[in-house]
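Yeah, one chain of the complex is gone here, protein chain that is, but the others are all in their spots.
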Amino acid sequence: MLKSKSIVSIDDVETEDFYEIFKRASIFKRAVKEGKILDLMKGKIMATFFFEPSTRTRLSFESAMNRLGGSVISVSEAKSSSAAKGETIADTIRMASSYSDIVVMRHPMEGAARLASEFSTVPVLNGGDGSGQHPTQTLLDLFTIWEKYGRIEDLEISMIGDLKYGRTVHSLIKALSRFNNTINLVSPEILRMPEHFLSSIKSKAKIRPDSSLENVLGTTDVFYVTRIQKERFVDLNDYQKVIGSYSFNQDLVERMKESSIIMHPLPRVDEIDPRIDSNKRAYYFIEAANGVFVRMALIDIILRGGEYE
Amino acid sequence: MLKSKSIVSIDDVETEDFYEIFKRASIFKRAVKEGKILDLMKGKIMATFFFEPSTRTRLSFESAMNRLGGSVISVSEAKSSSAAKGETIADTIRMASSYSDIVVMRHPMEGAARLASEFSTVPVLNGGDGSGQHPTQTLLDLFTIWEKYGRIEDLEISMIGDLKYGRTVHSLIKALSRFNNTINLVSPEILRMPEHFLSSIKSKAKIRPDSSLENVLGTTDVFYVTRIQKERFVDLNDYQKVIGSYSFNQDLVERMKESSIIMHPLPRVDEIDPRIDSNKRAYYFIEAANGVFVRMALIDIILRGGEYE
Partner (left out) sequence: MLKSKSIVSIDDVETEDFYEIFKRASIFKRAVKEGKILDLMKGKIMATFFFEPSTRTRLSFESAMNRLGGSVISVSEAKSSSAAKGETIADTIRMASSYSDIVVMRHPMEGAARLASEFSTVPVLNGGDGSGQHPTQTLLDLFTIWEKYGRIEDLEISMIGDLKYGRTVHSLIKALSRFNNTINLVSPEILRMPEHFLSSIKSKAKIRPDSSLENVLGTTDVFYVTRIQKERFVDLNDYQKVIGSYSFNQDLVERMKESSIIMHPLPRVDEIDPRIDSNKRAYYFIEAANGVFVRMALIDIILRGGEYE
């Protein structure tokens, strides 16, 4: 049960919690589409502390809290914060938690969210910490897959692009490995998923490292594409070459299974050609929109628990 | 009808819409003054995306949404946004619109709001784009005139100051030209309204370019003064000279018609002497305050439509 708990890592979420979150996210999605007014969080306050910019994650959380009838207080830049005056994370989170009922934190330092959860008097949701965890992104990714296929197992998932630094794929592979899935890892040499990370996963899934996009194109159910950051490359020519071979365009898409879907945590830059946005396989905007509903579910389960009819 | 529509340019607003907006703004103005609690936007979310700072416009929109019982999520600086990671306007607005029911956008690039409205799944309100449009400013200007005179035609309006770069006067002259008005253009040589802009307006109004303030002082109903930006002048002496001859002071005001009003989109710097703030003709603070009521009307008409009693 997640009631009153902090979510720092996807490991904090049990398998049965997944389905409870999915179910409630579905209900909330329908409610919002129908223009239903929800008052479940009336009188409650969420504090969003973003020590690193992330418009998408922050707004998605704030939208979720507002959709539930709650309020938000927010700090969105490190330099105007108490941290700039030399305050520790422990003291900052004590402040945040004394002003609110739930805290969402993003921090450039790995482990910051875990530390925060230890000193907070209210639940802390990790909105991303360094190259560490980003569990709510994983939950919305899983929900999007579940919504499409009705399950998060017995699927072939191909993770494509930056598997070395990409925080979202690390978290997602951990979750998908709990189940009977086939996971293909497709990336350029210099952006491969680290060995030590792979070996640390207790996996029920069949993981196929170093796959080629060509080989998995026709069998994959879920393509999970990540942003390849220019800054990772010393030589810009190398970047251009990599982008060239991993870019999703119309030619590629037509050779995929009819039922397959393409996901991306966004923002995208050159990895996906905007011309395939209207393709039925393009699920990245649906995925992004699902972030609000999954976060609504999570907030409601943590703060209110019980059932939602 | 404006129901579910985006407002990018003042041209998107039909003449009959003007009166619907004025009527509803009046009702909301009275309701707020009487401390009435409105719940018309309960459960609804406005996203304000300001890629260029504008305290006045942003807060006025946010106040309007709150006064109607709605919530707001907000990005107020470009550098902490996804745009900084290379995201296109199309993708950014898709995000914004999937988190909210209506989006207000300000952007430094002309045409950004039109582009945004094409990719958004919810109505977009242009909060100013480059030297392009700022339609809600025009609506609040018109409402202020309408409130005073009971009409927006058969009036003599003098536009004064920077008519070259001033976005607000471009939008306002377009609107006022639809009706039988006399419009005097008063500006220094280097800040005259561009010929090509003037000739593009299909005008029912009588426009008198290159008027002198002296000549129109005694006949004008509405003085619309704009901020003259120091940055436009290479030579600071030129700025001082211009400010000197266009500055509204007590001496000038006393020679105006009793019934005339002075407007200014604010912030003002040296164009209006603070000593005339208490003069009955000083309407710029009323004008600014009206921004909230006009935006309440616009939001309510677009999102709810129908009637408001």
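Order of writing sets the labels: A and B. Residues in every chain begin at 1.
Heads up, the rule we're going with is that contacts are C-beta pairs under 8 Å (C-beta built on N, C-alpha and C of every residue); 3 or more make two chains touch, one makes a residue touch a chain.
Computed from a prediction, not measured in an experiment: that's the story for all the values here.
Only one residue in the set A:Lys42, A:Arg151 or A:Lys257 touches the chain that does not appear here, and it is A:Lys42. If you put the hidden chain back, the residue from B:Leu38, B:Met109, B:Ile201 or B:Leu252 that touches it is B:Leu38. Note that of B:Ser63, B:Ser120 or B:Ser158, the residue touching the chain absent from this view is B:Ser63. Against the chain not shown here, chain B presents residues 35-38, 53, 55-56, 59-60, 62-63, 66-67, 69, 72, 76-77, 227, 266-269, 274, 285, 288-289, 292. Panel shows chain A; residues 42-43, 45, 47, 71, 73, 75, 77, 79-82, 84-88, 90-91, 94-96, 98-100 of it touch the chain omitted from the view.
Basically, only the chains that are shown with their structure count from here on.
It takes 120 degrees of rotation, in steps of 5, to superpose the Cα atoms of chain A onto those of chain B. Averaged C-alpha coordinates give centres for chain A and chain B that are 40 Å from one another.
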